[in-house]
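Excerpt of the complex: some chains, original placement.
Chain IDs A, B, C and D follow the sequence of writing; residue 1 opens each chain.
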Amino acid sequence: MLKVFGCILGRDITLALRRRTDVLTTLFFFIIVVSLFPLGVGSEREMLRELGPGVVWVAALLASMLALERLFAADFDDGTLEQMMLTGQPLALLVLAKIVAHWLLTGLPLVFIAPLVGMQYHLSDGAIWIMMASLAVGTPILSLLGAIGAALTLGLRGGGILLSLLILPLYIPVLVYGSGAVAVSMIEIADTQPYFYLLGAFLLLALLFAPLASAAALRISVE
Amino acid sequence: MTINLFKYAAPTAFYPAAGRLIPWFGGLALILILFSLYWGFFETPERLGGSNPQKEYYRIIFIHVPAAWMSMWLYLVLAAWSAIGLVFNTRLSFMMANAVAPTGAIFTFIALWTGAFWGRPSWGTYWDWDPRLTSELILFFLYIGYIALHSAIDDTRRADRASALLAIVGLVMLPIIFWSINCPDPNQCAALHQRSSLSNIESNILTAMLTMTLGFWLYSFATSFARLRGIILLRESDSGWVRKIVEREART
Amino acid sequence: MLEVAALACRRGDRHLFSDLSLTVRPRTLLHVRGRNGSGKTTLLRALSGLLRPETGSIRWRGEDIHHLGDDFNRDLLYFGHLNGIKADLTGLENLRVMATLDQDPASDDDILDALEHIGLGGFEDLPTRMLSQGQKKRVALARLILSNAPLWILDEPFTALDSDAVHLLQTLISKQVADGGTVVLTTHQEVELTRGQIQRLTLGAHDTDMQEPAEEAPSNEGSAPPC
Amino acid sequence: MMNFLQQGGFGFYVWASFGVTFALMIAEVVQLGRNRRTILARVGRLSRLRGQRADAGSHRRHASESSGGQA
């Protein structure tokens, strides 16, 4: 069981490292989107500070979603997905391994790049820490939920944009609480703990159900 | 009872039954809607009472609230049929879900539209990011997502099952989404939300509103049955009974 | 033993075949034939459990394959129109992953032997993306050497192979059948077996009007044709 | 009458709401009717095609018919 999990995890990470650009592109997409805003809305400090958490989180949503498009697509196109479904291993386990690999490669880097982005928006150190923590808890939820959408839109023309149509509305709670936590942390009196409890609860739920739902969706899509 | 249900769960039996029911539902819906329009425009006061009295534009309530209710109710129906389809693998349930979706989306749009035209005179803006309005917008996105996914897949069976799964995931997420919009700050959530209640509304207004709701409800039965009949014809087109029906209806 | 009872499949809105019943015993090769579009691929995908048939049942060793689930998959090796190998991994790595997932006890040496045997000696540490069409197919076929699944389902395994490779593959199939396995395959060519017996199934032959489309595509209406 | 149309000066909002609502509902009904007709026509054409399959030229006629109809 663990061996199989490790095998798929290793395979996906190796594949990604063979094409190092793939990993970097998500990161750069995130940075570019975040940097576009000051160009579009002007660079007033006060406003940027207020905007910061929201913009960073929206950019994280978009970056995660764009990267997700390829989560199963490559395996589907070359037939390896079909083979995985026929290997006699629980599909949800394989899916979970793929999701974890995907998050390690596209979600985790966002957490580490966050301070850089926070600086662009003149966030305080405290707020930056909170932002990193909220991204660390929030981005796995994005990957898990997004996997369901990626499985459903597998092999469809215009998959990327259809995926966003399906998934972005489902991302809203993460967006609200993720950016909420950062916004609140900028006010002295307020407490960010409830936000993290909520995000943590989401994460647990998603971890339980999303692999199952994605596996079911894959079975439907490969048919 | 159960025997009856199973009998009508087959497209063959359902097609003619739906055909007979549609005129009844449609006719009743028309009567109820016309009645409530009459009642709403001529038998109700010119302003809505309460602490923040609204002038005649409050009459939008007669369509706004029923449409908003229908939009949520129909999503429930949609998800329920989807779940039944996935669990029992009955083709008719998927078709049912498919038939309901466009009507639901239309009612959602109506709720948004009428809300906007109510907001302009009463709040001075067509749109505000009030939780209720935002959740309705999200509901609209969910409907559109269902329809878009279904039509993006060519193989009807895969389309049915995939969009059914999406509808169920949407249903699970809906309360979470609505709640997160309603209470973006968990520290002081309870204080934020207040519910206006129906109980202190004048009974004439209530009558018009409830009849309209019933009318909309029957209307959605009629339209989704009609759409369902079309779907059945298309999907069963190579079976004998459909050919017979087509020949019969070509003559009339 | 693979038993198919009253199977009916449809793609889109077309019935491809219905009321198909057959039994494939061990030590037998089932050669599914039929014109282009007669539903061979569809049948093979149904047999491998990838596609749920409209009606009918498929049983493996007496039990429905959809109930068996992963247990059936462990007995099965399916080989479709797609090769199922990752273009960015080398042949060795590809086969290593598949062996782990299949729980085949294949060591790296076994895999290298298999690759050598199938004519890819010297290519084992090249990403398969760098191989030609036929070479990619050979990598995928190396699984046949490594696997010990009793049931093989092969969809047009001979396309794109040169005559050496075709010969090799025929030997592999003969061996599998001789060893008590079951093979289901489609190909437009003839197959010969040295041992075991061949059973033939021709789809769409008894009833040619199945070749006609049952219905026009729904999305095809209403828009003007280009040019 | 004028009074009724003006709705106390808010006629625009009231009638825009009611108008769009019922326009949408009527449009839905009309569209359903049209949809039904096209489906019947198509299913009918297909079943006729099946009946005629005996003579070889039927596909041709059917195809040119449809392309003519689309143009």
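Assume a contact is a pair of C-beta atoms (placed from the backbone, for glycine too) under 8 Å apart; a residue touches a chain by one contact, two chains touch by 3 or more.
Nothing here was measured: the structure is a model prediction, and the numbers come from that model.
A.B. asks: Write the complex's composition as a formula over the displayed labels, counting all copies in the file.
C.D. replies: Counting every chain copy in the structure file gives A x2, B x1, C x2, D x1.
Throughout what follows, only the chains that are shown with their structure count from here on.
A.B. asks: Counting one step per pair of touching chains, how far is chain D from chain A at the shortest?
C.D. replies: 2
A.B. asks: Distance from the CA centroid of chain B to that of chain D, rounded to the nearest Å?
C.D. replies: 21
A.B. asks: When the centre of a chain is set as the mean of its C-alpha atoms, what distance in Å lies between chain C and chain D?
C.D. replies: Distance between chain centres, rounded to whole Å: 45 Å.
A.B. asks: Touching two or more other chains, which residues of chain C qualify?
C.D. replies: In chain C, 214-215 touch at least two other chains.
A.B. asks: Can you tell me which residues of chain A touch two or more of the remaining chains?
C.D. replies: Where chain A meets two or more other chains at a single residue, that happens at 223.
A.B. asks: Of all residues in chain B, which touch chain D in the complex?
C.D. replies: 41, 46, 55-57, 59-60, 63-64, 67, 102-103, 106, 109-110, 113-114, 117-118, 120-121, 219, 223, 226-227, 229-230, 233-234, 237-238, 242-243, 246-247, 249-250
A.B. asks: Quick one: in the complex, what on chain C touches chain A?
C.D. replies: Residues of chain C touching chain A: 48-52, 70-74, 76, 78, 80-89, 93, 97-98, 100-103, 127.
A.B. asks: Considering the complex alone, what residue numbers of chain A touch chain B?
C.D. replies: 148, 152-153, 156-158, 162, 165-166, 168-170, 172-173, 176-177, 180, 184, 190-191, 194-195, 198, 202, 209, 213, 216-217, 220-221, 223
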